[in-house]
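Of the protein chains in this complex, all but one are displayed in their positions.
Order as written gives the chain letters A, B and C; numbering starts at 1 within each chain.
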Amino acid sequence: MTTIKDSVHDHIEIQGVAAALLDTPPVQRLRHISQLGTVTLVYPSANHTRFEHSLGVYHLADRALSHLGIEGQQAERVRAAALLHDVGHSPYSHNVEALIHRRTGKYHDDVDELLGDGPVARVLSEHGLNPDRVAGLVAGEGELGQLVSGELDVDRMDYLVRDAHHTGVPYGTIDHERLVRELCFVDGELVLDEGNVQTAESLLLARALMNPTVYQHHVARIAKSMLRRGTEELLAATDTTAEALRRWDDNDLLVALRQCDATEAYARRLSQRDLYKRAVWAEWGAVPDEILAADHEAVGAMEQAIADEANVDSDAVVLDIPPEPSMTESSSRVLVNGDVRRLGEQSTLVNAIRAAQRDQWRLGVYAPEDESERVGAAAIRELGLDLDGARVRDVRPGLHATLDEFN
Amino acid sequence: MTTIKDSVHDHIEIQGVAAALLDTPPVQRLRHISQLGTVTLVYPSANHTRFEHSLGVYHLADRALSHLGIEGQQAERVRAAALLHDVGHSPYSHNVEALIHRRTGKYHDDVDELLGDGPVARVLSEHGLNPDRVAGLVAGEGELGQLVSGELDVDRMDYLVRDAHHTGVPYGTIDHERLVRELCFVDGELVLDEGNVQTAESLLLARALMNPTVYQHHVARIAKSMLRRGTEELLAATDTTAEALRRWDDNDLLVALRQCDATEAYARRLSQRDLYKRAVWAEWGAVPDEILAADHEAVGAMEQAIADEANVDSDAVVLDIPPEPSMTESSSRVLVNGDVRRLGEQSTLVNAIRAAQRDQWRLGVYAPEDESERVGAAAIRELGLDLDGARVRDVRPGLHATLDEFN
Amino acid sequence: MTTIKDSVHDHIEIQGVAAALLDTPPVQRLRHISQLGTVTLVYPSANHTRFEHSLGVYHLADRALSHLGIEGQQAERVRAAALLHDVGHSPYSHNVEALIHRRTGKYHDDVDELLGDGPVARVLSEHGLNPDRVAGLVAGEGELGQLVSGELDVDRMDYLVRDAHHTGVPYGTIDHERLVRELCFVDGELVLDEGNVQTAESLLLARALMNPTVYQHHVARIAKSMLRRGTEELLAATDTTAEALRRWDDNDLLVALRQCDATEAYARRLSQRDLYKRAVWAEWGAVPDEILAADHEAVGAMEQAIADEANVDSDAVVLDIPPEPSMTESSSRVLVNGDVRRLGEQSTLVNAIRAAQRDQWRLGVYAPEDESERVGAAAIRELGLDLDGARVRDVRPGLHATLDEFN
Partner (left out) sequence: MTTIKDSVHDHIEIQGVAAALLDTPPVQRLRHISQLGTVTLVYPSANHTRFEHSLGVYHLADRALSHLGIEGQQAERVRAAALLHDVGHSPYSHNVEALIHRRTGKYHDDVDELLGDGPVARVLSEHGLNPDRVAGLVAGEGELGQLVSGELDVDRMDYLVRDAHHTGVPYGTIDHERLVRELCFVDGELVLDEGNVQTAESLLLARALMNPTVYQHHVARIAKSMLRRGTEELLAATDTTAEALRRWDDNDLLVALRQCDATEAYARRLSQRDLYKRAVWAEWGAVPDEILAADHEAVGAMEQAIADEANVDSDAVVLDIPPEPSMTESSSRVLVNGDVRRLGEQSTLVNAIRAAQRDQWRLGVYAPEDESERVGAAAIRELGLDLDGARVRDVRPGLHATLDEFN
């Protein structure tokens, strides 16, 4: 048995298939992929990695299995899936996910690493575990898959607490120990036991507070959009394929951006936190439906059109259209007086949080500081934004910016 | 200057009038009044006192004044008020407040201690401070009074963080440092500066989660009601006056209950955590309006009537009707794009939380375990509770009980 | 199974005999005995109790048993002993221990509560456990007794961490989780496994730092000595017996001191932190051997003699002679390259810490502030203290006082 010291869960015991998986290159690669990507440009102490997060998810899965009384190969499969759940991540976490997905047709949680004849599949097989079934768990399939990837999964329990610990923002401090203890299965569904509506609510509230303060902080979003844009130009300018890029780690991507003439400026700006500024910052209601529905190609075309309209270099316009907010935890199930109920039915808070998330949504157009005025005006015309009121260029948004002064 | 080590705020510097006030008997008395009263029967590590809380409130007031740029006698008055804000508390904190109020016509935050010719008033005068004006600040009067007792006061900032620290329940971990930094005055009103709607929301959410989990936990409420009942009988059976009792500390009250024949059983049960159980636990909608409006005398009469109806000893019935939930923070003011707005207007979450608080409200009738069945049935009849459904005797309420197994 | 939330260990699971013991009056009584007694007069947030500490010791014992692979009745006995280890404590923890011992001939860890026909013995018997054997474990007898009361016991692991948490002094933050994991039995001795010399050292260092900063802080010692003196006078002035007093809790003792004319002044001073000051503060080398060897009666006689010599009221002199420092952890056993070695042999630090403890030792004579000069001079003559140098009245001792300004 291996014991690893973790700054969040203290001691994590690793044994069985997990100990063997730990030494495989795909798992070790996660040491070099940051958990929060560009968020460190807002919260400088948020430098934690997918590796420590994966250990944490494994640990919570192990605790949950113990409370659920699940043992043997079934438990080994879940533990393996927990440790491996991020193994398909591209560099800089979610920041370049969408881009790679468009080019390869594969999401980060696809299971190539598990199914091929690589070291992970080999270790699984040596321990008598079917890689396909482990991949299914990672994808959230089956009863136990809900524990790894579902409304009440250990993934989000770990990341909320860990992100709070490393950013210093206290809002993510859920009672994960209680959550893990109160899980049970009723009719094949993972539910929280009696008396835990509030425990479930606290998970939603934590995410609702961490979202604008940390995950969607505008500075992190600007940097993330610049990184996405730079990576696109890297793929266009070099013979690097999206397939290859998704196996890189953060070091590889950053140095590649530095070494390529077409992207060197982005790399320098990202490395030195010399970021674009918000030229437009528009609420949900201000944005026409067809803009909301734009795919990646359409976004590129709009960026070019705005640049032309503003008469600036095409690199000087980055358009950022986040997806519509969703809140899967609202379908979390909780036992209430013996009945399984969805949290969305039971909790008065859930719909409020859902509405608040839409309030917080913003479309962004970003540009170098001295061109942002011109780019903003051009973007409003090109995108047909509803000019009614201050919303369109609301650079100090009430619900949104924390530590704004740091921009 | 005195420096005091605090487990929440680390080092607290005390100087000026506060250092002199610290040594007065009314402030030292707070060492012997627990912050959360009977909550320690649910959370055994919650043994913190009004004294350390008062130091914390003083500290946050001092920090806020420094950020607001307020100095001199004006600041000294606020610091004095912060340190003194709980000096009028009766023993066991809020648990016997209402009782004493009924008998003396005075609330805990009345200002007798400050206005009389006692040591506190003497120290204030020696430092050139008018006791009346300090008393006004404690009562929340004036611009700066809002800082001591208002929607965004330092009192609740300290108690949320401190109660979380000592109970171990993580929900109270607000970003108090940020709250203190972001306060400003606009047109004589204390408001949070731009970009802090969410900071204000987090304060409400913290209280919304701490409330049912900690402050209103049913075990704490049962014990609190038994303590209220025992204290009433103590006043009836002895020549102790309510005036005298409110100057006692926790030690005095507990020992007095032990030494009096009429109350010795309550004292034993409270000391040994051998508490009554819930005979009835009814939601807001199940309770007739006249019951909700009952005053202290009416409650006593109902307890007697239920006991008669159930044919049990009159000591065996304790009725607990909490006041209607309020949420003063919802009128907290926040700057949004240059305008002062009330949080209740700006935040989608606020109304949801208000509704959730009413969902969590419960009327309780408590009785010894082996009589609770009989008392419950009698209470439903006597109080005319609406018998529709499981709500009336919902002993495992979804939104409510945490750590239920500990009852 | 009962789960209790603890501010130090988070969730503590209680089951089996421990759950039944928890509800007995002798265990519940520990809720009303503070862990650190008068230390709260230095560190205002240190209001934790023997009850939460006992839960913590139970928890660590349970963890250690699990790592050691010990199960069944043997483990139940150890868990019971861990929960019960402080059940014989007198009020105000160690502060009045010595006094009661002198009068009753029994130490706090005597086992009256366990052996009699009280509720604890009854619960033990009902669970098939022999009270005598549990009492033996509490006294540290046998292999497993070392876990409850020995050089590496879970008692001190809990109190160091808990006292650090509640005082805010960081020095007690040992790696208790690691200590518990690394325990093993070799030839019937509890030892730390290979690679843990430093883990053992950290336990000693933590205590070496907490000792002068917290446990032996001069303000706590002054108050403790005044409490000891007041309790003696209470026993002399009333018909309370030492036997009865040792079953009291803190509330009982404090109120009794308030209600007795002979001790009311001590009670007021202790309640209001209006303490005596140091009249003499003398190092080990300055004190004659016969003074060091004085028993309780001799101390009383010396106090009287000093008072006579100084021409002050006899209540105005309190003499405090701490026992010679010991350091039992230095005989902790650690595996080094397969051999069991005593830490004292292996660690260069251990002897240094032993020497440092003697450096920190001080004899104290305390008196009301305006008489302390006169009392000090009288005490030096009466006790025959070696007048060489500043040591005798060293009121700002380098190795000793922390947060001195708070006196």
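We take it that contacts are C-beta pairs under 8 Å (C-beta built on N, C-alpha and C of every residue); 3 or more make two chains touch, one makes a residue touch a chain.
Fair warning: this is a prediction, and the values are worked out from it, not measured in the lab.
With respect to the full assembly, the chain omitted from this view is in touch with A, B, C.
The missing chain, though absent from the display, is touched by one residue of C:56, C:136, C:150 or C:212; that residue is C:212. Touch with the chain omitted from the figure is made, among A:71, A:132 or A:274, by A:274. Within the whole complex, the absent chain has one touching residue among A:5, A:358 or A:381, and that is A:5. Touch with the chain that is not drawn comes from one residue among C:128, C:170, C:288 or C:384, which is C:170.
Of the candidate positions A:31, A:358 or A:381, contact with the hidden chain is made by A:31.
Within chain A, the residues in touch with the undisplayed chain are 1-8, 10, 23, 25, 28-29, 31-32, 40, 43-49, 51-52, 55, 165-169, 249-252, 254-255, 258, 271-274, 403, 405-406.
Counting over the whole complex, chain B has residues 3, 10-11, 177-178, 181 touching the chain that is not drawn. Taking the whole complex into account, chain C touches the unshown chain at residues 169-171, 173-175, 178, 194-199, 201-202, 205, 208-209, 212-213, 334, 336-337, 341, 346-349, 351-353, 355-356, 359, 390, 394, 396-402, 404.
What we mean here is this: only the chains that are shown with their structure count from here on.
Residue numbering shows that chain A and chain C use the same positions for more than half of their mutual interface.
The chain with its Cα centroid farthest from the Cα centroid of chain C is A. Ranked by how close its C-alpha mean sits to the mean of all protein C-alpha atoms, the top chain is B. With centres defined as mean CA coordinates, chain C is found 34 Å away from chain B. Chain B has its Cα centroid 40 Å from the Cα centroid of chain A. Each chain gets a centre from the mean of its Cα atoms; for chain A and chain C, those two points are 50 Å apart.
Of all residues in chain B, those touching 2 or more other chains are 169, listed in ascending order.
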